[in-house]
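Please see the structure below; I have some questions.
One protein chain is absent from this view; the other protein chains keep their places.
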Amino acid sequence: MDYKIDLKTELGSLQLESPVMTASGTCGFGRELTDFYELNELGGLIVKGITVDPREGNPTPRIAETAAGLINSIGLENPGLDGFIKEELPFLKSVNTKVLVNISGHSLDDFKKLAAGLAKQEGIGGIEVNVSCPNIKGGGLAFGTDPELVFKITDLVRKEYNGFVMVKLTPNVSNIIPVAKSAAEGGADALAVANTLPGMKIDIESQSPVLATGSGGLSGPAIKPVALRLVYEIVKHDILPVLGLGGIMTADDAIEYLLAGARAVGVGTATLIDPYAPIRIKTGIAEYLNKNNFENLQEIIGLAHKKGANL
Amino acid sequence: MDYKIDLKTELGSLQLESPVMTASGTCGFGRELTDFYELNELGGLIVKGITVDPREGNPTPRIAETAAGLINSIGLENPGLDGFIKEELPFLKSVNTKVLVNISGHSLDDFKKLAAGLAKQEGIGGIEVNVSCPNIKGGGLAFGTDPELVFKITDLVRKEYNGFVMVKLTPNVSNIIPVAKSAAEGGADALAVANTLPGMKIDIESQSPVLATGSGGLSGPAIKPVALRLVYEIVKHDILPVLGLGGIMTADDAIEYLLAGARAVGVGTATLIDPYAPIRIKTGIAEYLNKNNFENLQEIIGLAHKKGANL
Amino acid sequence: MAKVLSNKPLADKIFLLKVRFKDGINVKPGQFFNIKVCSEESYDPLLRRPLSVFDFDEDNNEVSFVYEIKGRGTRALSNYIKGDSLDIHGPLGNGFTVDFNNKKLILAGGGMGIVPLFYLAKYIEANNDLTLCLGAANKEVLKPLADYFANIAVELKLSTDDGSFGSQGTISCLLNNSSLGKEVEYDYLFGCGPEPMLGWLQSWLHEEEISGEFSLEERMACGNGLCLSCSCKTNDGNKRLCKEGPVLPASEVMLGGL
Partner (left out) sequence: MAKVLSNKPLADKIFLLKVRFKDGINVKPGQFFNIKVCSEESYDPLLRRPLSVFDFDEDNNEVSFVYEIKGRGTRALSNYIKGDSLDIHGPLGNGFTVDFNNKKLILAGGGMGIVPLFYLAKYIEANNDLTLCLGAANKEVLKPLADYFANIAVELKLSTDDGSFGSQGTISCLLNNSSLGKEVEYDYLFGCGPEPMLGWLQSWLHEEEISGEFSLEERMACGNGLCLSCSCKTNDGNKRLCKEGPVLPASEVMLGGL
């Protein structure tokens, strides 16, 4: 089913062959997906979040299922910056698609170190800055809820790293616009919208929270309406190019994000349930464009704003 | 199935025969539910939000279905304060359960007028203050996202109204604690946690948002993990008694909220799908208590905090 | 709760569903049912789907529906098979006015708007003169539906957008047609179909000074008058289509109002 439709897109300075990327934390460091397809079939690959030092992650249970949703509290299990560079990067360099490295920190300094460390490496398409982690100094509230901190982190990363920088926002804010603007002011090239929503599940038999950490991040179809609205809002304010993600399971879901103005989309939870999901979604987008007589992907990006202009 | 289990509970000064109330906007003004059961079977009835003046509500479509969720944008269609008092209150006075009147405003003055108007009426169990409406002066952001405004509204209502005042919080905030504290400082007796999350759906055939207003409020099972976590957080900070609501479909869901520390629960979307839901849930709670050898409802309230004490 | 007796395609994406209720029910033409399309273990799809009564067999408590597959709810419904139980609420809504006697009545239906007219026609045909004006996109959709009406004593006028069955054009052509309107004196019209069709009918009724009523559609969350998602603007204030409707006086409805 090759419709020869041009699926090219870009997120600011990042050129993508197609708009579907895998989301951080749901595609490991890429290796496992090669059992299913060639990674160059993907628009891009956003690898598991790394931290300065290796982390063994949170105690288990780390996941809980909710209605059309998944709560996770993996706790950033990862080999650390050096481990990543030594164990994972060589393979990723061999991959013929855009690889973004998701970085997480618990202090401003963490972000700085990670950006500096990655700046020295070849073969990385860019950095995705995860600002949804709790800020230890700030009493555990996520960095991403404070526009000031988002500015600072972005600015630090920008100064250390010349390449493509995308800031991944948390949906858990009263107003996303100031946060998005802060990332822009800090020098981000694009925004990823959005990360998970804080959520909890309680086991009524044991009368205690299911997750060992109590609460975690809600992803999957349940959060799609929330993330989609945020994408629409940010695009309306014309702040930065947006990667839309949250609950994308099918091409139809991805198309909603593109119509809302996302220039590319991320697929997370869906890949866990079906590793082929990103490819199915890519094909489905081409089918939709073809069926509706669009010439290329760009024609539909943001279309919902024109059609719903009075909103 | 009468387990003779004591389901009594209270929300601050409000005594309830059982913990299950119907949520605002999902039980009209109570009349329609009498086709299904006696209203005194309910712990309480929270009627549709009223405004100072009558409102014809938003254009249609007013609802969109999402994964395990419902987005609504009814736009507070209601007969206004006087209409409510004339057309609906006489029936509600005849009802033998606690009736809370949900009030909404687009300015501080609106809330003041509504509280003053209701203060003169008999037969009302209390007021539920909906602070999730957009603040027209504040650029359309919901009042409930600003602790300062929540304090002011609560304070105004408190001064006009002697009875039970519950403030219904929006989940769409970076940090719910300051907002909850503001309501307490303003003199609220209890908190309802939570209202809907902002959300959107786009119709990929017409390439425009499904709702006439673009976006609306997400309710139903999809949001349960989010609201449940907020209840847990607020209870942990021991601010005010909490009515928990958001996505409660079954007794098991309600029990999760009670274990998280809610002293009563609200059932919204579930009542739309099955008007008997609140009664089914009440019975199911009694069954659970019985099966697990609890003597009364109070024993399970907040239990998840004890069991998950280290969280 | 009802048991599925059969659930079979009538045309591409159009299904006939027959169910039997355990308890006796009383259904009026123009009423609808609200059907849960997911299993007990699932909350997705969340909402019920409203479907009009296509036919009712009182003796056996059997209700038939005709539905078009539009999205995942109706697609899920199409997977139910004989013997499955279906969680159905209803009958809901007010239904058509059926106490006419010796009247000349027009029943105008477009697309799936034809569905509620069948039980209506059966219900009132014995005491009245009925003219059925039915339109749809093409023969494939129209013929299987129109065939049902062949057994009842009605005058049947058909049109399709592509002319593949009956005359070519919309329902307006059937009503503008010389055999209608001017020469015969009609007493009343029942209309159901897409909004543009109802808009045209409304003007036509006004011009011809005929009264009538429409069965209307709006997205519904509850079907029980609880949520106000189905409000319809009328010159007598907002009406809930699930409760005061879905049938409203044609002269009252303000189409595209809210």
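Labels A, B and C are assigned to the chains in the order they are written; within every chain, residues are numbered from 1.
What we mean here is this: contacts are C-beta pairs under 8 Å (C-beta built on N, C-alpha and C of every residue); 3 or more make two chains touch, one makes a residue touch a chain.
Since we're looking at a predicted model, the values are computed, not measured.
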**Asked** For the unseen chain, which displayed partners does it touch in the full complex?
**Response** A, B, C
**Contact partner of the left-out chain, one of B:Ala68, B:Leu81, B:Val129 or B:Ile281** = B:Ala68
**Item:** Residue among A:Ser18, A:Thr51, A:Asn72 or A:Thr283 touching the omitted chain
**Value:** A:Asn72
**Fill in**
Where subunit C meets the left-out chain, the residues are 37-39, 41-45, 72-73, 75-76, 79
**Prompt:** Taking the full complex into account, what residues of subunit B touch the chain not shown?
**Reply:** 67-68, 221
**Item:** Residue ranges of subunit A at the interface with the undisplayed chain
**Value:** 25-28, 32-33, 35, 48, 56-65, 67-70, 72, 74, 77, 212, 220-221, 249, 269, 271-273, 275
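As a convention for this text, only the chains that are shown with their structure count from here on.
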**Message:** By the document's touch definition, which label belongs to this structure's chain graph: line, ring, star, complete, or other?
**Reply:** complete
**Prompt:** How many angstrom between the C-alpha centroids of subunit C and subunit B?
**Reply:** 36
**Complete:** Rounded to the nearest Å, the gap between Cα centres of subunit A and subunit C is 46
**Prompt:** Between subunit A and subunit B, what is the separation of their C-alpha centroids in Å?
**Reply:** 33
**Prompt:** When you check subunit B against every other chain, which residues touch at least two of them?
**Reply:** 66-69, 220-221
**Message:** By the touch rule stated above, which residues of subunit C touch at least two different other chains?
**Reply:** 43-44
